[in-house]
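Have a look at the structure below, then the notes.
What you see is the complex with one protein chain gone and the rest in place.
Now for chain A:
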Amino acid sequence: MKTRQSPAVKVGLSISLATGLYGVSFGALSVAAGLDFAQTMALSLLLFSGGSQFAFIGVIGGGGTGAAAAGAAALLGIRNFIYGMQMNAMVDPRGWRKPVAAQVTIDESTATASGQLDPVEQRRGFWTAGLGVFVLWNLFTAVGALAGDALGDPRQWGLDGAAVAAFLGLLWPRLKGKEPAAIAVVCALATVLTVPLLPSGIPILVAAAVAGLIGWFTHRPVPQGLEPDVEPYAEPYAVHDAEHMQLPGQRPDAQSDGGTGVGR
């Protein structure tokens, strides 16, 4: 299969573009919060985790201390530890690739990889989204930091709406079947209920804990929708869903199809 036709690469490139453009917003807001160009770029290049970066400049912009900003960023980054565990098992980077993989382990690369069934596609998705977002996020952070006021409020371009749509788009194909939809609703509710009560970033971890406990205590064969394909429209749902009734490890063709996209 050609890389160009790979569903994981397609999704990876799309999300790179959407998330990368959002970097304009970070760059502009960071400079507005009082960081200089080099400090703004250091956050995008080295910290490289959108939520943590916005939290850091949000605290600084609101008059908070550096310690408080670093603490907020660290809390928001805890989920990257969970992603690291998952991606280590799924992508299995070796040698020098491991520390590189760690740096590009973020929401988008993890979601793109885990949206695929075929191990080859999972790796392609992870690296395309991870490296793609890294390059574009930093490029557009620089644009935003340099252009600053000339852009006006980045929200007027709807860039925060693009982020909402991207996360819903990654979630959507997983919602086939009652059980995954119920888990999503419960976790969404847990988030809504805890946002007003807990510091930024913690509600996401609460939802993760709820989801993890549901998974741990309802230990049965993976039902449809829990191991979805990110590109769900390539074939009729009935055929597609039938494939997902098996555990990934039990799929007879999962290891041997040499990159043939699952769901094609």
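We adopt the following convention: a contact is a pair of C-beta atoms (placed from the backbone, for glycine too) under 8 Å apart; a residue touches a chain by one contact, two chains touch by 3 or more; residues count from 1.
Please note the rule applied: contacts and distances are computed from a predicted model.
Missing chain, UniProt protein name: "AzlD domain-containing protein", from among "VWA containing CoxE family protein", "AzlD domain-containing protein", "Carnitine transport ATP-binding protein OpuCA" or "ATP synthase subunit b". Counting over the whole complex, chain A has residues 10-11, 14-15, 17-18, 35, 39, 42-43, 46-49, 52, 56, 58, 60, 65-67, 69-70, 73-74, 77-89, 92-93, 98-99, 101-103, 105, 107, 110-111, 114, 155-172, 174-175, 180, 183-185, 187-188, 190-192, 195-200, 203-204, 206-208, 210-212, 214-216, 218-222, 226-227, 230-231, 233, 247-249 touching the chain that is not drawn.
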